[in-house]
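One structure is given below, encoded as structure tokens.
Left out: one protein chain. Kept in place: all the others.
And then chain A:
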Amino acid sequence: MHSFLSRANTLFAFTITVLAVLTTGVFVSTFFEEYRGTVSIGAVRPIVKHMTDFSANRKKNDLGVLQLTLDMDLNPLFDWNVKQLFLYLVAEYVTPANTLNQVVLWDKIVRRGEEARLSFHEIATKYYFWDDGEHLRSNNVTLSLNWNIISNAGRLMHVRANGSTSFVFPDQYITSRTASPKPSGQQ
């Protein structure tokens, strides 16, 4: 502490220590938070196509096509330790080939400060709904929205929202080309 630089050095090191302690305090203050919420999901006009999957094994697989209607209010989830949310919509179903299939159909990143009341009406899925085989016809599929909490200081938690819906695919393929629009891909 006998010169400028040594005083500045001591001050800086002490500041960093204080910031580390405060960050630990933030972590502890939100440790037991569960981040639950309710959303409303709707599956609109589901159909099944039978097409060659060029990104996989070149065989003909089932492709499910549907539109999504989503409504959610995420404002209660943003406490002072949440930096952003990663939302993803998962379709889960059972086939004779696999006990559990999970396909992500749509995702979104919601940052702190952005609009957190989201409402989508009959949007196309963001990703293709390929089945590993040909078992989508008449299959009962459950759609559920999950979010991944990205904290300032803390664990990365995956939480499933309340309010999942189920629907059943029709039992016939669509063969004509006048069917529903293709998925939108990356936005």
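We take it that a residue touches a chain if its C-beta (ideal position, glycine included) is under 8 Å from a C-beta of that chain, and two chains touch if they have at least 3 such contacts; residues count from 1.
Following the convention adopted for this analysis, contacts and distances are computed from a predicted model.
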Per UniProt record, name of the chain withheld from view ["Signal peptidase complex subunit 1", "Guanine nucleotide-binding protein subunit beta", "Mitochondrial import inner membrane translocase subunit" or "Ribosomal protein S2"]: "Signal peptidase complex subunit 1"
Of A:R7, A:R36 or A:K60, the one touching the omitted chain in the full complex: A:R7
Those residues of chain A which, in the complete complex, touch the missing chain: 1-11, 14-15, 18-19, 21-22, 25-26, 29, 78-81, 152
